[in-house]
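See below for the structure under consideration.
Of the protein chains in this complex, one is absent; all others appear in place.
Here is chain A:
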Amino acid sequence: MLIIDCPNCGPRPETEFGYGGQAHVAYPADPHALTDEEWAQYLFYRDNPKGSYAERWVHSAGCRKWFNAVRDTRTYEISHVYRQGDPRPDLSKGA
């Protein structure tokens, strides 16, 4: 059971949260300007790194707010949580 530190509510158990996949994948400004391949990239392709991964979570059973977290896919350690719209943290500075 992960303990996830909601930016609004503080540390809460994983069961209160929903998962939203990779963060910082914006809905294209004009989908119709994209080729089929580019649109397919948006629809179906996500990174799958071994290590730090910026991903979206929603505190479904709490504040209902979406936010982002950086989780290490090897250890499941969450090094950063930050609000929707905030920039991706500079991981080179460490946790």
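Heads up, the rule we're going with is that contacts are C-beta pairs under 8 Å (C-beta built on N, C-alpha and C of every residue); 3 or more make two chains touch, one makes a residue touch a chain; residues count from 1.
Following the convention adopted for this analysis, contacts and distances are computed from a predicted model.
*Asks:* If you had to name the missing chain as UniProt does, which of "Branched-chain amino acid ABC transporter permease", "Oxidoreductase", "Sarcosine oxidase subunit alpha" or "Spermidine/putrescine import ATP-binding protein PotA" would it be?
*Replies:* "Sarcosine oxidase subunit alpha"
*Asks:* For chain A, enumerate the residues touching the unshown chain of the complex.
*Replies:* The list for chain A reads 1-3, 13, 18, 20, 26-27, 31-32, 34, 36, 39-40, 42-44, 56, 58, 60, 64-66, 75-77, 84-85.
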